[in-house]
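Shown here: the complex without one of its protein chains, the others still in place.
Then we have chain A:
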């Protein structure tokens, strides 16, 4: 019965007052990490710069007067010329360098994105399975990783690309299929400690199957290290792709990538410096941004490490 002693009325008033007051906001771990990330100036600048590069690479070509494979016979080997719309000059075939750099950047970004997704997915699933089951399964699976580590990585990619034809899809898969090794090791290490936690035990007691436990309980908890390592993998993949293209094993004409552009620009850099400078500047800026973002994420997601 309400209101006999008047105590309930007081309590209700108090409860209403509390409800209207601004309660101190709780902060989740993600919000904490975001705050730390936004406080890191280098990382924030890098994120914006990288976003700008990605946007320009994908939208920019629609606003250019020239396409990347179009030949301008009146401007062959010409330095930047704003009247004709060759903002970065032209190459030996009279193709607009800005259009080619944008197309090359697109290609490098696509390769990096696809190869990263491939390598992260393989690495996470493989590492989580090895770590979760442990024992003999773990020993065999990690031995396989050891063996693949012993294969000379770049030779292996060269063999793959040369033997199975130069198609970009293979390039993605080839690079991605090799970059997953370190990811698998990191994930396995984390899983080994995660699987001893109470919530995994609770899930087991609740009758969850191993696959469900791995995908629903273990993998989500790996987000931190996986995100950090993935950001650090992207520059490696971009370098690998541009290196293969540099050797003439990657993307084929008339398509291009930053590595191909640099390999064509390097021999003529003395007389046509814009052919080397433009793609080199974009490549270095992208790699620099990714490194700063990776470092920033590491500091943000893993405060213990600082």
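Simple rule for what comes next: a contact is a pair of C-beta atoms (placed from the backbone, for glycine too) under 8 Å apart; a residue touches a chain by one contact, two chains touch by 3 or more; residues count from 1.
Definition applied: contacts and distances are computed from a predicted model.
UniProt lists the omitted chain of the complex under the protein name "Oligopeptide transporter permease" (options: "Oligopeptide transporter permease", "Alpha-D-ribose 1-methylphosphonate 5-phosphate C-P lyase", "Methylamine utilisation protein MauE domain-containing protein" or "Iron-sulfur cluster-binding protein").
When the full complex is taken into account, the listed residue touching the unshown chain is A:158, out of A:158, A:192, A:208 or A:227. Here one chain is not drawn; of A:32, A:146 or A:201, the residue touching it is A:146. The missing chain lies against chain A, touching residues 143, 146-147, 149-156, 158-160, 162-165, 235, 239, 242-243, 246-247, 259, 262-263, 265-266, 269-270, 276, 280, 283-284, 287-288, 291.
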